[in-house]
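Pasting in a structure now, in structure tokens, and then I'll have a few things to ask.
Of the protein chains in this complex, all but one are displayed in their positions.
Right, chain A next:
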Amino acid sequence: MAALDPIQEKVVYSVTHTYIKVKNGSNKEEYIYGTLLMLEKPDGCHIEWREDPTHVDAVNDSWDFINADAVSFTYSNSAAELTDITPTAARTEGSCRMINQQKFHNPINFHVDNLRSFKRMKGKLVKNSCIMFILDCGTSHPPIYFPKGGVTDKFLHHLGKKVIITQSATDGNRFLVSPHQQEALESSFDALNLFADQGSALSRFAADPVRGTFTAFAKVSKLLTNTLVASEDKNSVPPEICDQLRISVEENETDFSAIHSTQPEDPDFLFIDEKAQLPEVEKKPRGEPLKRAVWEKFFDAEGRVTNPEELKQIIYRGGVSHDLRSEVWKFLLSFYSWDSTTREREEFRKTKVGDNNERLHQLNDILMTFVMYDFNLGYVQGMSDLLSPLLLVMENEVDTFWCFVGFMNLLHSNFEMDQEGMKLQLNQLNQIVQVADGQLYSYLDDHESSNMYFAFRWLLIVFKREFFMDDIMSLWEVFWTGLPCKNYQLVIATALLCQCKGDIIENQFGFNEILKYINDRSGDIVLSELLIQSEALAEQLITCTNLPSYVRKIISPGSQSSATQPSPDRKPARPTSSPRKRTAES
């Protein structure tokens, strides 16, 4: 990293020994230490985070990590030419080359005027206090952690001199930022002529922007919003101020009546009346992963799994211990049927090895074999994402291949040419979000995002790119159990979107920024928290008495599912396997 240039920049404030988290070679977390700086430059104030190269364990390449998903691959109809297949699995004896991808974490360096908001996080989820910056273009930088604690307050104090900081009314840890343009602000208030007798409020606002002003601000926001909504001429008010005020009102549901009465015919607010009432449910902590001692108790004398439903329930609640995965996944992915005996499985596996080993060996590649195996589907971008965790867990290519086939059977419709499966899923997500959070839905709808395109990546590869390797394995195990309802991935997506709600709405993101923000969540999602919320949301939906029938259909077993049903006509022949019932998976 470049040293400070004393002529170009002056350090206003700095915090050393902070760190950020990045993915390392095994797609696991690694800390990089560095310094958070506030710099005065010729064009204004910048915030920067710079790696400290002298800091311990972070060897030269600590900014780099190997991308476990870096499978670059070209397949054309005319010539099935495989240019590169690069799973980073530990077991790649001869058949796959290891290629390390170097990836850099995005530099944190921005002008304070581009800062839209920031979040402070403390408490049970985060060991050390941290700060996350969100920019007006939708970029959300990785959280910067302060192991020494408390430094953030000083930093914020300095930041408060550069920009106006207002605490969110709904989330005490979120702070909205607006540029210090005192004159513009005052003149706009003057134009509104609302503060004629409230000069003291404005001066308090100007004098102490850091603490508590948003609360005071919110008191007049209702009045302001009524005025703004009623007035056709908004030209005199900067749009960002209008929007900010409107948001602050929208955050408070009771204030909808004010807008409602001003514009009674506005269809955007009708959702309040139509909303299905989701019941309150208790959030349950996650369970323990399935351990070997428990797993072995499930087998009878001949090696049949005695109670697969109970087993799936354990996996759904807590996942699987890593050392058991290569065994358990074969059942979850229908390579083995639950009621097979040990002997049958051995025989079955021999036939599979015999059938396919040669093909695998010759083609040198599992994906390529799949392309040959399921010619209709061919290779589709994203399939390699699904394969890489399987490669890490399975002992050999044949097992990997058949588990991959089982996974693809669940997701077949995601990858089909006409994309109908994905369109259906996005549409179903739309319907679930409407029910789960009308306010969020309304916001998305107002910002060209109710098509849910931002969730395309989530759903296509079941959140693969959003998590570190350990977490995605846990999430997929849960997904493969088929519990607690059909299309659970949509419930997870809804819960995740609800987590993002505050950031999306309070930062006033539009279509572009929402997509960027959602893409940037990768690596920042706390899986256990998400699964706890998803489980609770699923229970709310399942037990809701006035759930619209079209939503009930999405999550109830029995009817056609989008992601978890292979289409029978496209499904490749599997003469010897005996896949378990579809309904159990979906």
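Rule of thumb we're sticking to: a contact is a pair of C-beta atoms (placed from the backbone, for glycine too) under 8 Å apart; a residue touches a chain by one contact, two chains touch by 3 or more; residues count from 1.
Just so we're on the same page, contacts and distances are computed from a predicted model.
Chemist: Which choice in "Phosphatidylinositol glycan anchor biosynthesis class U protein", "small monomeric GTPase", "ribonuclease P" or "mRNA m(6)A methyltransferase" gives the name that UniProt lists for the one chain left out?
Modeler: When "Phosphatidylinositol glycan anchor biosynthesis class U protein", "small monomeric GTPase", "ribonuclease P" or "mRNA m(6)A methyltransferase" are compared with UniProt, the left-out chain turns out to be "small monomeric GTPase".
Chemist: For the full complex, which residue in A:P107, A:G172 or A:P279 touches the chain that was left out?
Modeler: A:P107
Chemist: Out of A:Y443, A:F456 or A:W480, which residue would touch the omitted chain in the full complex?
Modeler: Looking across A:Y443, A:F456 or A:W480, the contact with the absent chain belongs to A:F456.
Chemist: Check each of A:G34, A:P308, A:G382 or A:G406 against the chain that is not shown and name the one that touches it.
Modeler: A:G382
Chemist: Residues on chain A that touch the omitted chain in the whole complex?
Modeler: Considering the whole complex, chain A reaches the absent chain at 2, 41-44, 67, 69-74, 76, 78, 83-84, 86, 99, 101-107, 109-111, 113-114, 135, 137-142, 179, 181, 184, 240, 380-382, 384-385, 415-419, 451, 453-454, 456-457, 460-461, 465, 512-513, 515-516, 519-520, 522-523.
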